[in-house]
Structure formats: structure tokens, C-alpha cells
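Mind having a look at this structure? Questions to follow.
Below is a slice of the complex: some chains, not all, each in place.
We just call them A, B and C in the order they show up, numbering each chain from 1.
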Amino acid sequence: MKKTIIGVMGPGETATSVDLENAYQLGQLIAKQGWILLTGGRNIGVMEAASQGAKSAEGLTLGILPGATSLGMSEAVDIAIFTNLGNARNIINVLSSDVIIACGMGAGTASEIALGIKQQKTVILLNNNLESQVFFKSLSPDRVYIVETPTEAIETVIYC
Amino acid sequence: MKKTIIGVMGPGETATSVDLENAYQLGQLIAKQGWILLTGGRNIGVMEAASQGAKSAEGLTLGILPGATSLGMSEAVDIAIFTNLGNARNIINVLSSDVIIACGMGAGTASEIALGIKQQKTVILLNNNLESQVFFKSLSPDRVYIVETPTEAIETVIYC
Amino acid sequence: MKKTIIGVMGPGETATSVDLENAYQLGQLIAKQGWILLTGGRNIGVMEAASQGAKSAEGLTLGILPGATSLGMSEAVDIAIFTNLGNARNIINVLSSDVIIACGMGAGTASEIALGIKQQKTVILLNNNLESQVFFKSLSPDRVYIVETPTEAIETVIYC
């Protein structure tokens, strides 16, 4: 039977230290719930931190890679899906996640949030970027949630 | 030699009457410049209006369709690219446009703007959606332009 | 650390009863090795039979779905990757499999074998279609293996 998959999306090179701490905790908390963690699979930024967090709690990690090979892949990824689709893989991240948690902000993350809204997914924003909160909430008042901590994000997944 | 392609992106079903008027004019002005118009190719909303506008000025129109067949395709599309990729085709729209003009706003349009910024394209916003203007300008102060009329959008393409 | 993934590819609606028996056994044998089974994820043909076989041996099953939702998905899929890419997902199946076993033959399967050869993957053919054996062996004498039973296919995976 299909297992629950929670996607954590966020910046690579431009992640802040707060983003990385949040991502690590999100990975841990997702693993403790028995959910599979989905990320973009790279060995950098929010992807790396969330995957490491999930492994620290003995979770299962899924990486949807932009490239064709394991070059640049996080070593904390258990199941690697190689797409060679570049940013076109973002739609796969969105469609394969039961709920999407956006941790931090950037252009790639914004595209995933927008696609998530378009696909009528629940999207949880964990950042301190007011402009993004106002904009995405205006696009989808009912399906976009704004939270302040990883714990609050997980509670939102459970009760949404 | 590669011809210049200008992408006009905007809502389908949810386009406003102002969006449709602007899109029609954009299509006309793009055709008059001798540029090729690129849209998502459907027979609705901004895609349909821009394609009709371009044909009214005897331009060449390119449609990057989400489906595998001509079902739902604008009759004003000259060159149909069938992708069957759904929203994953958005990245093709972005990569194949020399400049992107977003006419109106919605979740799909937002994903294209975000991808355009990620790919370091010039993106021109023609709408009255303040939240989107503030957010996308914050993501890329240098490459995002905000304009008020189709004519101003074309001038921005020429001088950017 | 990345787990080993073995892809089993073959016809959906047009699978023969021999294909289905072989696919079920392949799924069982892959699970018994501790490998993850990758299929196209649909509830029909070789995809369904292989996934059921793997679950009968308590394996982990991965389905790379052509659509955006669980409609038409095998209930024996544990981890569902929704691509909404139609047949463009075939390249993901190929890239994400450490070795590809083609069970039966058809146009879709042939496209996956050809892509596997192009990507320099090991491809194992388990069928009685002489034309396909001759053709694909001519395309890649060194990386295409022809086997007669599921057991022989697994032995080839181990020793190739």
C-alpha cells in the first residue's frame, strides 16, 4: 500500500543557517512519524540537511535528482530517482508529495510552491519571507499555511 | 539563424477581461516587430488572445501544448509542439523565450515567472497584482520589470 | 546510502500469460535479494505482476507512474512517484534502475530498452521475441543479455 510521502523543498546554495536547522529538524520529525521524506536529492542546502535529519532518526529518504547520475547527490538519500529533467523535475516533487513543506525561499522553491498550489496540494511555508507569505496566501487562502517552527509544520501536516 | 521568440504567459480559465485585451495587444505588437509569439497554445485565456492578436498582424505563432493532441489547441497556433508533459512543459516555455511577458496572474503563471527568474531570464510583469509585483521584484530586483501597458512591455523588451 | 534498484519493464494490456508468470517470479526474486523493484507502477500487465510478486516476498516496490494521481496505480506499489509525464517517464525508469530487465515485448518496452542502451545500462531480455533479440543485440553486443528464465535473469544481474 502506498506510503505517506512528505516533501521538503527549499534553497540549495542560498539556504540560510536558519533554513538548514529547520530542514534538519523537519527531516527528523518526518522520520519519527514513519513518513518518507522527499527532497530534490542534492548534497547541498535544505535538501542535504533534511535528508541528514531523516537519517539521524532512521527514516527512509527519497531524492528526486535533476541529473542523470549520482554526481552531487546527498549520501543521505536511500532511494534515488534520476530524472535528467533539470527543473522540470519540480513537478514530480510536487505531485509525489502528499503535503509540501517549503523551508526557506528562492526562485526554485517559489516555482514548486506555485505548482503545488496549481495542483491543489496543501503547502506549508516555514520561512521569514513576508513577501512570499503575502503572495502565496493571496493565490490560495485555503491551502497555504504559514508556520513558525518545524514542530508546527508537522502538526499542520497531521491536522490539515 | 535562430529567430527571436517572445513568450506571453498568463491564466487560462481565470483570465480577466483586462488580461485578454492586454494579451491580444501584446500578440499584435510582437508580430509587428517580426518576432515569433510563444504561448502555452491552448484555446483559452491569455494563450488564445495573444495568439489571435499575433495572427491579426500576420505574425507567426508557436504553441507549447500540455497534451499529446490538438484537442483544446488554439486555432491561431501555426506551429504546435505537443509535449504531453502537463505543467512540466512550463520550463520549455521559459527556456525557449528570449524574454517572458507575464500577462495577468495565477498559480501556473507564478510558476513560470519563478522558473524564468531561476533561469536568469528577463521577466516583464503586466498586471495589477501588487502582491506578485512585490514578491517577484524581491526575488530578482534586476531582471524583473513591472509595466502598465502592452506598449511599455514591448519597449522594455527592446531596451532591456 | 543509495539502495540497489532493479527495473522490470514490460507490456501492460498486451502482456502474455508467460510474461505475467515471469514478471511475478522476477518480483519475488528481486525482493529476496533485498533489492528494490522499480516498475511503471500501473495495475496491469508486467507492472502489476512484478509488484505483486515482490510484495509476496515482502520486498519494497517503487512505481514511476505516467499520471498525476493514483488512478490506475497498482495496490502493490509502496512508493509512488507521480510524474504526469506520460511516456516521457520512461527515461526516469531507465536512469533510476541499476539494471533493467525487459520482460515481454511491445513498443513501449522497446523504447525503454533502446534508452537503456543509449544510457549504457545493462539490459536483460527475457522474452521469446527473436526479432527483438537480434535487433537489440546488434545495437549493443556487450551490454544486452538474453536469458530464458527469471532465475537466469537474476544471476545475470549478480554477475554482470
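Definition applied: a residue touches a chain if its C-beta (ideal position, glycine included) is under 8 Å from a C-beta of that chain, and two chains touch if they have at least 3 such contacts.
All of these numbers come straight from a predicted model, not from anything done at the bench.
Every protein chain here is a copy of the same sequence, 3 of them drawn, and the whole complex in this file adds up to 4 copies.
FYI, only the chains that are shown with their structure count from here on.
Arrangement of the chains shown, judged by which pairs touch: all-to-all, with no pair of chains left without contact.
Taking the mean of all protein C-alpha atoms as the reference point, the chain centroid lying nearest to it belongs to A.
In this assembly, the C-alpha centroid of chain B lies 40 Å from the C-alpha centroid of chain C.
In chain B, the residues touching two or more other chains are 85-88.
Of all residues in chain A, only 1-3, 5, 36, 62, 64, 68, 70, 73, 75, 77-85, 91-92, 95-96, 119 touch chain C in the complex they form.
Those residues of chain C that touch chain B in the complex are listed here as 68, 83-88. The touching residues of chain B, counted against chain A in their complex, run 85-88, 91-92, 105-108, 110-111, 114-115, 117-119, 129, 131-132, 134-135, 138-140.
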